[in-house]
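So, chain A:
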Amino acid sequence: MIRVRGLTKRFGARAVLEEVDVHFRSGAVTALLGPNGAGKTTLLKCVLGLVRPSEGDVLVEGEPIDPDGSYRHGIGYMPQLPNFPPHMTGLELARMLDDLRDFRGRPDEELIEALDLRAELGEPFRTLSGGTRQKVNAALAFRYRAPILILDEPTAGLDPVASLALKAGVRACRTEGRTVVVTSHNLGDLQTIADHVVFLHEGRVRYDGSLGDLLATTRRSTLQEAIADLMRGSDATSRRETGRDTNEADPERRHLEVVR
Partner candidate 1 sequence: MRAVLILLAALQGTQAAPASQGTVATRVVGPGGDHATITEAVQAAQPHDTVVVTRGVYREATVVVDKPLVLRGEDGTVLDGEGARGLLRIVADSVTVSGFTLRDTGISFTEDRAALLVDRAHFCTVRDLRVEDAFFGIYLANSGDCLLEDNTLRARSTRETRSGNGIHLWYSTRVTLRGNRIEGHRDGIYFEFVEDSRVLDNESVGNVRYGLHFMFSDGCDYVRNVFADNGAGVAVMYTSDVLMEENDFRGSLGNAAFGLLLKDITDSEILGNRFRDNSVGIHAEGANRVRVAGNDFLENGWAVKIMANSEGSTIEGNNFLGNSFDVATNSRRSYSDFAGNYWDRYRGWDRDADGVGDVPFHPVRLFSLVVAQNEPALVLQRSPLVALLDLAEQVLPLLTPEDLADPRPRLAPVSTRWGPS
Partner candidate 2 sequence: MSDRSVSTGVKILGYQVRDLARSRALGGYALALALATWGLVHFGGGTARALPSLATLVVLVVPLVSLLVTTSFVHHGGDFIELLLSHPVGRRPLFLGMYLGLALPLGAAFLAGVLIPLGASGALSTHANGVATVALAGALLTAVFTSLGFVIALRATDPARAMGAALLVWLAAAVLYDGAVLLAAYRWAAYPLETPMLVLMALNPVDVARVLVVMALDASAMMGYTGAIFQDFFGGAVGRALAIACLCAWTIVPAWVAMRDFQRKDF
């Protein structure tokens, strides 16, 4: 369970996140959505402690995140880009991370089995294809059976088989009561696994609610269409907010802009 309160992040004068309040529940999969530059990755990095909030705070399992990072024992993270040290093998990396995490349990290697990654784990990353690296990336996120799973664009570059295996893994996490946060451009994928949707636009939360509610209020059948509506709405809002072109806004969907 992650709670973000009044989070603002500015890089110089530019605010990337503004007063973000969200709640990623346990036992649920939350899809974190938004166009490029909306602040999705920055928000996740704030949760991971990689980016320091300008204002506001982040609570993980009810506790404010501590600077020594030990709360990250409870988080498995799959970064957007699998930038691993090129000369290292997956196995070496896994051992090193096991060591750094003082991990002595039995690692979750279901993805490795499912994707038949054993052989590739012995090869240096520089010899692996982008897709294979992404598989290893995913496997590492699941490895420590962390109560919180944060997946940033997990299916990008994955083949359909791997995508399916990953999604199966995510569903399993949900049933185990773990907290899962996923960003993706592949809204079709997300629709099949997400319970909740948080929609970010220009650093602000534009929607935070269940997937079912979103589909119902937008009267759409797919997440893709619903999100497209949200984006149009948001664009309209920003245009109106900047004092231009208010006529195009669809009054029926106005209420969606009001969050909670």
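Observations, loosely collected:
Rule of thumb we're sticking to: contacts are C-beta pairs under 8 Å (C-beta built on N, C-alpha and C of every residue); 3 or more make two chains touch, one makes a residue touch a chain; residues count from 1.
How were these candidates chosen? In short, all candidates are chains of the complex that A comes from, given by their letters.
Predicted model, so just to flag it, every value in this text is computed and none were measured.
Note on chain A: across the options 1 or 2, its touching candidate in this complex is 2.
Of all the residues in chain A, the ones that touch candidate 2 in their complex are 11, 45, 48-52, 67-73, 75, 77, 79, 81, 83-85, 87, 96-97, 99-102.
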